[in-house]
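Removed from the display is one protein chain of the complex; every other protein chain stays in position.
The chains carry the letters A, B and C, assigned in the order they are written, with residues numbered from 1 in each.
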Amino acid sequence: MAKIPVGVLGATGMVGQQYIALLADHPWFEVRYVAASSRSAGKTYREAVTGRWQHGERLQGDDVIAGCASGVGNLVVENANDISAALAAAKRGDCAFVFSALELGKDEIRTLEEAYGAAGIPVVSNNSAHRWTADVPMLIAEVNPHHTDIIPLQRKARGWNQGFIAVKPNCSIQSYMTPLFALIREGYDVRRIIVSTLQAVSGAGYPGVASLDMIDNVLPYIGGEEEKTEQEPLKILGDIRNGRIESRSLPRISAHCNRVPVTDGHTACVSLEFGEKKPSIEEVKRIWLSFSALPQELDLPMAPRRPIIIREEENRPQPRKDRDADKAMAVTIGRIRPCNVFDLRFTALSHNTVRGAAGGGILNAELLRAKGYIPEG
Amino acid sequence: MAKIPVGVLGATGMVGQQYIALLADHPWFEVRYVAASSRSAGKTYREAVTGRWQHGERLQGDDVIAGCASGVGNLVVENANDISAALAAAKRGDCAFVFSALELGKDEIRTLEEAYGAAGIPVVSNNSAHRWTADVPMLIAEVNPHHTDIIPLQRKARGWNQGFIAVKPNCSIQSYMTPLFALIREGYDVRRIIVSTLQAVSGAGYPGVASLDMIDNVLPYIGGEEEKTEQEPLKILGDIRNGRIESRSLPRISAHCNRVPVTDGHTACVSLEFGEKKPSIEEVKRIWLSFSALPQELDLPMAPRRPIIIREEENRPQPRKDRDADKAMAVTIGRIRPCNVFDLRFTALSHNTVRGAAGGGILNAELLRAKGYIPEG
Amino acid sequence: MAKIPVGVLGATGMVGQQYIALLADHPWFEVRYVAASSRSAGKTYREAVTGRWQHGERLQGDDVIAGCASGVGNLVVENANDISAALAAAKRGDCAFVFSALELGKDEIRTLEEAYGAAGIPVVSNNSAHRWTADVPMLIAEVNPHHTDIIPLQRKARGWNQGFIAVKPNCSIQSYMTPLFALIREGYDVRRIIVSTLQAVSGAGYPGVASLDMIDNVLPYIGGEEEKTEQEPLKILGDIRNGRIESRSLPRISAHCNRVPVTDGHTACVSLEFGEKKPSIEEVKRIWLSFSALPQELDLPMAPRRPIIIREEENRPQPRKDRDADKAMAVTIGRIRPCNVFDLRFTALSHNTVRGAAGGGILNAELLRAKGYIPEG
Partner (left out) sequence: MAKIPVGVLGATGMVGQQYIALLADHPWFEVRYVAASSRSAGKTYREAVTGRWQHGERLQGDDVIAGCASGVGNLVVENANDISAALAAAKRGDCAFVFSALELGKDEIRTLEEAYGAAGIPVVSNNSAHRWTADVPMLIAEVNPHHTDIIPLQRKARGWNQGFIAVKPNCSIQSYMTPLFALIREGYDVRRIIVSTLQAVSGAGYPGVASLDMIDNVLPYIGGEEEKTEQEPLKILGDIRNGRIESRSLPRISAHCNRVPVTDGHTACVSLEFGEKKPSIEEVKRIWLSFSALPQELDLPMAPRRPIIIREEENRPQPRKDRDADKAMAVTIGRIRPCNVFDLRFTALSHNTVRGAAGGGILNAELLRAKGYIPEG
């Protein structure tokens, strides 16, 4: 079967590179279009990322490929602001949809993603710009796959034919959102959550956090992160009504977001209060261990076989040891125990640039493809 | 005025070294007796710490002193198990009391500290062994200085004449215990606390935490730390009744204790629920900024001039920048804001081996001296 | 084809674990015997490494395998001092030869490895104990594969039938030994080398280096490392004469070995003086790029396709980005330029626990198998 040609917007940045790396051997998708800022436009992708490539290298055929698979390395980077270039690529069969990993101001991104959508090119976005647009689904494939049902309404309301915009939530909530949902799905309402995150520096892009701030240090603040951590789960758990996704009002969440000297892998220390009905610790573990959802049923290529992994050792999860579990797409949970104030305490970890960014985006695209929203190209 | 001669038990360990370093120029106390395990006994202190000294060096007279002030460096280390050596030192005027920084099993420490106390040598301890002994005060000099009132009762009950045991609490609670008390003292009851700590590796002694566990990593567990964090504040806030210190039952505390790649300085992310009466954020800041207690009134040498420092920058406190504030004895607080679930959120930081260990012990000894419990030697 | 059953001595340590991890899917070898100290003996391998496993986990069948592939995880750990257990395993077809990653005193290891050899069990060792035994080859498969010719002589001299001992050199020389040899093989004598190494903490095992020594710090000394770095290359380049491997006298090497806060990957900064005949920088690059040796010709499973990778970016090689190149078995070289004092300068990097330890040992075993020294089991 021919692969579906995809474009990556913002392909030279931290998350953009992660998309290129993860899609190198993807069974369904093939990167055939890359776009970035005007600074990179006109260079080959290989030139554009030389000295900035964050991943390992690959041997391909007889060549040592510096930075990336040779196919993508030879693509000429286009200007992401130039929709006509993407349209031309679409026309010649090189861009059935785009992953958006743009690094611009929010307003600019919002406008640009809408322009792609209006031009008939679906946008699967990693950005926060459209997360609160009422007719745009904010997807975690295991949690709210049914929110894709809003896409026909989005298209209709906007007069779009084939294009649409779907986004994913912030990386900081990925470690506990799926476990939270697993409990709710089993009928255990969650009323309140207090969470402290210990977040990796890759979340801030490159160059991102200064090394002087991270050697022998912790930063107790990440701009905008606590608001996202507290509010995005409410939309993800929300309901489609009148062409809009309406947020739930519970659980109330309070977040302390910290930056720690870790390259990849966000850790979350979660204390959680259930509603009337409270599961035992054993019941919680049983629910998490057996948790499976639509991506697993559809056997989507990027889906982890086990969305939630439980470690019984008292000193796990740890970023360096657990972030790569199951293609770096699983959430690893440990230290599951009663909370001295609420009902349940645990520590959860997920890979922020894979599960929390590019990998999550790819899984969303796979879901959208499986549901027929993405054309064959 | 002649200085009071003091001994340090466990003088070669992490906290023991910190005592030696901090007492180098102390106006009241002078280290004239050092004891450690049998492995070090018989060596000079300088020999015993060579290659293991964790602090900087000092120039003294014409000599570059490797490791420590020359006076202490030349002392011969005694065996801490040998009380008679300490008694001989006491007799010749070299040991009016001891700081205990022993690194032994809890039972062993408990027995040994009691033996010193019984022999008439007051013990100001850093260890957890006697923290839950009902007639032993667990002191933070700014919070419960009145708990020293139990010492006469302790002496009487045990038939001790001059000796006694006083301890200090765990380093993990030092960042938020004083701020908590400051609010309670002003009439604001605190009902519940959820706290996540990001603790420095020096808290585990030397060699302590393996570097393979701390490079690009976080450990989500520290043995025994959460229990101490949750229970010790209740005794510190307790009342003396019938010769015992009885713990309060509130606030209920739930702790997540993590180890992070930081040398010194424990960070705590605190969410806190008040009782009926709730102060405004401005009132909280006012209370903390103006907080002062007995050590400040008595102008004790180790007392910080400001027990609580507030930073208004959104990215503070940070371990590397704030741990040394005011002789490393102040607590630095930042990110003071309403909690989305409880009433108040903030991040607090204190130096774990100074305020949280040796410095806190010295301040306790100063308080005990000022109150007349420690003899002139 | 049935796999050859192998044993791992010291299987629970840092390098031992690396052997288990690397052999999980090996096409020729299958771990069917594990031995360690008496502390671990009697436990299953899974139990023995719980909480100490340094690698990621694997999904296997329907099970989340904590720590290791299920097959090995269920093996009962034997006492490595008990040769009879190994002999029994050999007899029942579970141990055709052993990898030795023992963590004992040198004398003890020497004696123990000889006992295995005498008992007819070939020993492919990672230890330094036998590196200077005259009839024991110290192998880098790409550099001195012909040194295996001493094995028949070793067997004869010792009256051994099937057993033998072969070792690999220290991890600190792996980054520059192959490049050095590549130049010598092309006829460029190397007279003098001054090298500074920046070595990873995994080289010291677990727990190994204290985190207090590695946060915001560098250690300028690693016990015994400089001597190994200076002398081992001379034996590797040596000649077999009269049943002994005689070291060469050149190049003279002077080493500064440092420990830096890196988990895996040793970096070496090399300045090198040629003899009369001096290659140009271009010639050096040509030699390295085209370098290939017996393991590549034999297409051994663990052999890197390119033993030497050259990076042209000025800021490479870097441990985190280059250590895993080509199964973590390639040496990556960058900053190739004239030396202001000698003739040539460059920076070289290799993975110390793979290329420099377990991976190098496995490659040696593959070579020995290909040459017929290891039986089919």
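Simple rule for what comes next: contacts are C-beta pairs under 8 Å (C-beta built on N, C-alpha and C of every residue); 3 or more make two chains touch, one makes a residue touch a chain.
Remember, it's a predicted structure, so these values are computed and weren't measured experimentally.
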Only one of A:Ile4, A:Val49, A:Val201 or A:Ala358 touches the unshown chain, namely A:Val201
Pick out which of C:Gln18, C:Thr267 or C:Thr353 touches the chain that's been left out of the picture. C:Thr267
In the full complex, chain A touches the hidden chain through residues 54, 201-202, 206-216, 261-263
Contact set of chain C toward the excluded chain (per top definition): 192-194, 196, 198, 213, 215-221, 230, 252-256, 258, 260-263, 267, 269, 271, 314-321, 334-335, 339-342, 345, 347
In chain B, positions touching the absent partner: 50-51, 53-57, 59, 64, 66, 215-216, 263, 305-306, 309-315, 320-322, 324-326
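In this section, only the chains that are shown with their structure count from here on.
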What's the distance between the Cα centroids of chain B and chain C, rounded to whole Å? 47
Residues of chain A touching 2+ other chains? 215-216, 263, 314-315, 320-321
